[in-house]
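The next block holds one structure in the form of structure tokens; read it before the comments.
The other protein chains are all here in position, but one chain of the complex has been omitted.
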Amino acid sequence: MTEPSSHEIENRKLDRGTYEHERDTVLQTWHTGKDVDFAKGVRRHHEMPDSKKFSVALANAEAAHKTLLQPRAGVALIREQIQLLNDLSPHCDVLPTTVDAYTRHNRYEEAQAGIDRSRAAGTSLLNGFPPVNHGVEGCERLVDNVSKPIQVRHGTPDARLMAEITLASGFSSFEGGGISYNIPYSKNVPLARSIRHWQYCDRLVGRYEEEGVSINREPFGPLTGTLVPPFVSHAVALIEGLLALEQGVKCITLGYGQAGNLSQDVAAIRSLRQLGHHYFREFGHDDYALSTVFHQWMGGFPEIEARAYSVIALGAAAAKFGGATKIIVKTPHEASGVPTMEANRAGLQATEQMINMIGDQGYLETDEIAQEMALIEREVHAVMDKVIDLGQGDIARGAVRAFEAGVMDIPFAPASVNAGRLTPVRDNNGAIRVFDQGSIPLPADVIAFHKEKIAERAAAEGRDASFKMVVDDVRAISASKLIGRPN
Amino acid sequence: MTEPSSHEIENRKLDRGTYEHERDTVLQTWHTGKDVDFAKGVRRHHEMPDSKKFSVALANAEAAHKTLLQPRAGVALIREQIQLLNDLSPHCDVLPTTVDAYTRHNRYEEAQAGIDRSRAAGTSLLNGFPPVNHGVEGCERLVDNVSKPIQVRHGTPDARLMAEITLASGFSSFEGGGISYNIPYSKNVPLARSIRHWQYCDRLVGRYEEEGVSINREPFGPLTGTLVPPFVSHAVALIEGLLALEQGVKCITLGYGQAGNLSQDVAAIRSLRQLGHHYFREFGHDDYALSTVFHQWMGGFPEIEARAYSVIALGAAAAKFGGATKIIVKTPHEASGVPTMEANRAGLQATEQMINMIGDQGYLETDEIAQEMALIEREVHAVMDKVIDLGQGDIARGAVRAFEAGVMDIPFAPASVNAGRLTPVRDNNGAIRVFDQGSIPLPADVIAFHKEKIAERAAAEGRDASFKMVVDDVRAISASKLIGRPN
Amino acid sequence: MADARFKVVLGVIGADCHAVGNKIIKSVLEPLGIDVVNLGVMVSQDEFIDAAVETGAQAILVSSIYGHGEIDCAGFRGRCVERGLADILLYVGGNLVIGKREFSAVEAMFKDMGFDRVFKPTVDLEEVAELLKADISRKVLVCNDDHEVVELRIAG
Partner (left out) sequence: MADARFKVVLGVIGADCHAVGNKIIKSVLEPLGIDVVNLGVMVSQDEFIDAAVETGAQAILVSSIYGHGEIDCAGFRGRCVERGLADILLYVGGNLVIGKREFSAVEAMFKDMGFDRVFKPTVDLEEVAELLKADISRKVLVCNDDHEVVELRIAG
């Protein structure tokens, strides 16, 4: 594959020849690639019981209005990873395998050093599981030794080899996307490139679908996890959903990370589902299964565990009131480090208690939620219209150009292709508003609304809105507040 | 004092002579009574800084719409109690002293044995602090060695000596009431007697008020803490409030224990404030300061600490959305035993995190909350009308007769004077409804509404409503649910 | 009225007013065929024993929820012996001591006091009913057979 430019990238299904040709190269990028056998992978999936299939778990949850719980978990070695997942399994509905950060950047040699040092140290020195290094055989061992559906969760701009290995091994869900696994996760990867690499991953999933194997795909909703206005992450989720469906993906889960204000969060997760159906149908898709995932607070956590529990509980309540199909669960260790099994289990138990208590209650309906939903929808349409426009109807090309133009812009993202001009800040009720729109094409009245809400807060705090206020907001939850008010 | 009957008890201010005469006897019921010096007590209070006065803390919180946090805490020995309160003090706004259960039943000899055994064991073997045994000198030492307002929290049908001792020592708030500290806390104490004894306590507080010392009084809201419909506890709180004001109390805090359904809880705490003003004014009082207190879940807790945190968090959210002036905080040890300082602190920290996050958000306004408020108000008026009627205008006499007639009736209460015919059960949204009204005079349409809501649940669960359902509800939260549904 | 073969006295000891668990225990045991003489809350050792003597119950189920169990239950077996009920089954359950402690230590302490079985608050009451029936049946067997010398106190 040569480097695609914004002119060449397009939202079109990769043809079989292109895909197969590229595949030959991909499988050679690390020695474990040679063991990938697609036909064998298909057989594995066909032989797998329904209880281990992500698509089935999601469909059942959707039908029964249940909310599935999923932890994060990844350690360096296979045996330890099996142990960890089996210890967590009774407390959750679907399993993860969180990938280490070297693998996310295709630094397999460093991952190998991490594996070796972990073995020597007798404890994981990697922040995740390195599936490429463990190869098909290792991943199969993992999948075979757990009893629930298992997903790959990472943050990899070029996840082609990882997808080939893990899906052939029996993982039945794959997180990520060309935007959401680039902008928040890398520094210098051209967007057209990562989108193109994710078309490959989606095409691979499409190939499985063609063989009657349903693999769930989940664009990464929370992005940088820090003051991301819902419309920003929704636009990314919708584009990645469309890109995935185009490649033949059929089972898709759109994600969102808790903003902290209950009304905004409930509105966001409800609108995400509606907008998903809206755009998917508008782009001619009708054969897909849609579900949603809510990520508990993805920003900096309070260090004190008791405080962390309340952040977790508020997220659980918002997710359940909002009707999310799945929750990605945080732990009381979040501020400190990769959680122990015990801390992870505690996060799951706290979350389960809350969703059970909320799930037994009525539908939460307020004017504020309705207004937030209407607002988010208008904002998303404004951005999406412009993206489609920039791409002259092509959403892939449009996305690349939108980032170039700052029409899409993710707060606090490290990627150099991200404009970084959009500046969010909380309003006086803690909802995330747009302080500086950068080049995001929001309608004038919407911008006026944001400004008014921010002015309300500024007045209440007796200070002007400024970047100082934004910094205060970033640190607020860790300091046990939602809004970073002056003392 | 001779035993009052329902004919003799009346809601009238005890005259000075009656009070003084009774006092002489009261102070002789245990040897520490002789050290009580009212004039010296008044001086102590006058010399106390505002930062140690309950009435000031409550007034400030009311004015600033802040929510104060208060733990429960009581151990057998003075030095340990001082240590415990000072360790908790940085994490809360006002302090408690929870009294041991022997003292609550005036069994000072057993309390003394508990003190002695605790001293020998090097750890508290009492479930609270025994203020009567420690006497004025001991209580003064406690008050002098803490830096925040401090309240006596107990459960004592006859708390006259305890009140004399603790208030003279500088405690500035006293929990309880003639109904709320009898029906849930004792077995064979005639109601007229406990009401009469609490008129004494209130009169004592009134005497302090006459000397310019404001002492806060707080009827105990949650009663048995188990499936108590809001109108039941509201009626008790209102009656005890009226009885207190009659004796000269000026600073009053009405309480309510979390029911579990968010809408019902928010409605309950909001309506409690409104109803308080309504009845207090109706009975001719206008010189009082009213505040509210919300008790986090008072029923059986989940044993697993992570789950307990979510129960605590939901309570904190309801309290803050409802606008309570104070929260009585539970701990992750609740299901197991009297909490350690660390567990207590954790409960406070979790609660603070949640109320800060919720406090930064908008006012929660839903149709459901409005409907619940209207319902609670109608129910309370129905009961109160009948109580006033039974008492021929006298609320004390009315209360005694209302309990005799089952017009007031507290679920799961141990007192033999309680009818125990009112049977509550949750509806399909987890709100507490009336399954069997016993002799509670609720309007026909209100009863029809309750029946309809319960039928809705019964249909959803495919079983008839029955006492089995009630038992399931009692055990639900400990089993990580709000509603006790069949599996 | 439940099966008269199994009759127990139930109550909450001491100055303890926790009434909910008490009502729940009665409501679960009775439909399972155990006749429950319920003394409610705030029951003294002698009140328990009086009731057992009067009704001929084969077991006493003591609850202690409020933390003074360690004090209130001391000497219970001795008092039973004094009052001629040396062999009566004694069960105890609830939040037996002050604070969160290892259950095994609590269990050992109450077994030392002469209780036959000791239960946590989270115990499954259906299982308790089974144990109760088995323990009572075994005692009856033993008492009907004078010749055998058997350890009456249950080991586990």
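Per-chain residue numbering starts at 1, and chain names A, B and C are given in the order in which the chains are listed.
As a convention for this text, contacts are C-beta pairs under 8 Å (C-beta built on N, C-alpha and C of every residue); 3 or more make two chains touch, one makes a residue touch a chain.
Because the structure is a prediction, the values reported are computed rather than measured.
Colleague: In the intact complex, which of the presented chains make contact with the chain not displayed?
Modeller: Counted over the whole complex, the chain not pictured touches A.
Colleague: Looking at the whole complex, which of A:Y102, A:F129, A:F220 or A:Y256 touches the chain that is not displayed?
Modeller: Final answer for the missing-chain contact: A:Y102.
Colleague: Among A:Q28, A:Q274 or A:T340, which residue is in contact with the omitted chain in the full complex?
Modeller: Residue touching the absent chain, from the options given: A:T340.
Colleague: Thinking of the whole complex, not just what is shown, which of A:V26, A:V42, A:L84 or A:L126 touches the missing chain?
Modeller: Going through A:V26, A:V42, A:L84 or A:L126 one by one, A:L126 is the residue touching the chain not shown.
Colleague: If I consider the whole complex, including the chain that's not displayed, which of A:P71, A:G138, A:G155 or A:G170 touches that chain?
Modeller: A:G155
Colleague: For chain A, which residues touch the unseen chain?
Modeller: So the residues of chain A touching the missing chain come out as 101-102, 104-105, 107, 110, 113-114, 117, 123-127, 155, 184-187, 224, 226, 299-300, 303, 333, 335-340, 343, 412-414, 467, 471, 474-475, 478.
By our rule, only the chains that are shown with their structure count from here on.
Colleague: By the document's touch definition, which label belongs to this structure's chain graph: line, ring, star, complete, or other?
Modeller: The chain contacts form an open line.
Colleague: When you average C-alpha coordinates per chain, which one falls nearest the overall C-alpha average? Tell me, please.
Modeller: Taking the mean of all protein C-alpha atoms as reference, the closest chain is B.
Colleague: Roughly how far is chain A from chain C, going centre to centre by Cα mean, in whole Å?
Modeller: Once rounded, the distance between the two centres reads 55 Å.
Colleague: Chain B to chain C: how many Å between their CA centres?
Modeller: Chain B and chain C have C-alpha centres separated by 32 Å.
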